[in-house]
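Quick notes on the structure that follows.
We show some of the complex, not the whole, and keep each chain where it was.
A and B are the chain letters, set down in written order, and residue numbers restart from 1 in every chain.
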Amino acid sequence: MDLLNLQNPVFATYAIAATIMILKAVAMSWLTVYRMVKANAGFRSPEDLKRTALNPNPDPKQLEPNEYVDRIRRIQLNDMENLPYFLVAGLLYVMTLPPLWLAQVLLYGYVVSRLLHFLAYFTARTHDTRAILWTIGSLILIFITCRALIGALGYLGTA
Amino acid sequence: MDLLNLQNPVFATYAIAATIMILKAVAMSWLTVYRMVKANAGFRSPEDLKRTALNPNPDPKQLEPNEYVDRIRRIQLNDMENLPYFLVAGLLYVMTLPPLWLAQVLLYGYVVSRLLHFLAYFTARTHDTRAILWTIGSLILIFITCRALIGALGYLGTA
């Protein structure tokens, strides 16, 4: 049976959730660029102080930490700690033939939890709010990963 | 031939190795949370100093670097530098139809090397011990990636 195909609605669900998460992650890079340009600060490399078309008036202060830019970098780091694992776990979860409704609840639920986590972080809500939203996503990730592991162990037993 | 299926024992081997690595990586996030709560320190964002149910007595010292927490963050960063690449390289390696025993040695060997690397880092063994364990995993990763690259180049030649 060929499960990794867009004709499989569970795989299509995974593909939608995965691509939205990738676009979200890439958006963090662009948001970092936007804020670096707007603040004209938050640079990181010594050569970023060379006079160029994009930086006509370099200043050593441009290399100092900049909270306006660093907030996005922290959000991006949180993505890197979570999304790559979700992207692979979701694919392996598809192989376990879950019911479509459950796959939708879990995979789209993960996407929603991460988008809300971004909003909470972006608008500097309390640590508690952020923690709750992160926890929901992390528990979904743990569930689909365990399900895939159990599925793989089961097939190994019958091989 | 449909290789990406749990009925293929090499793919099931990959799925087991991959899901264990994902669970290990996610555990680092939870271990960071555990140590932040236990130390009541190692926070990163200005808003984490707001008075909340989880942080009833905020203190600016909570934003200072905290080695007890940062050790786990360094382990997590090392995971991020390695595991996402293993997760994809392992999948592509499955397509090269390796013998099952070799796939088991390489993929489970990688898992064991990373778990031992975690133990060495967690218990602050010497840099030498950590380096040897990291090297074993990295060499396995390079091997399966090169094998997949050669396999793909071979098929391209016959297409």
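Here, a residue touches a chain if its C-beta (ideal position, glycine included) is under 8 Å from a C-beta of that chain, and two chains touch if they have at least 3 such contacts.
Only a predicted model underlies this, so the values are computations on that prediction, with no experimental measurement involved.
Peer 1: Considering just this structure file, the complete complex holds how many copies of the sequence, given 2 are shown?
Peer 2: In total, this homomeric complex is made of 3 copies.
By definition in this document, only the chains that are shown with their structure count from here on.
Peer 1: From the C-alpha centre of subunit A to that of subunit B, how far is it in Å?
Peer 2: Spacing between the chain centres: roughly 16 Å.
Peer 1: Per the contact definition, I'd like the list of subunit A residues that touch subunit B in the complex.
Peer 2: Residue list for subunit A touching subunit B: 1-4, 67, 71, 74, 80-82, 84-85, 88-89, 92, 95-96, 121, 124-128, 131, 138, 141-142, 145-146, 148-149, 151-156, 159.
Peer 1: Which residues of subunit B touch subunit A in their complex?
Peer 2: Where subunit B meets subunit A, its residues are 2, 4-7, 9, 12-13, 15-16, 18-20, 22-23, 25-26, 28-30, 33, 43-48, 50, 52-55, 76, 80, 83-84, 87-88, 91.
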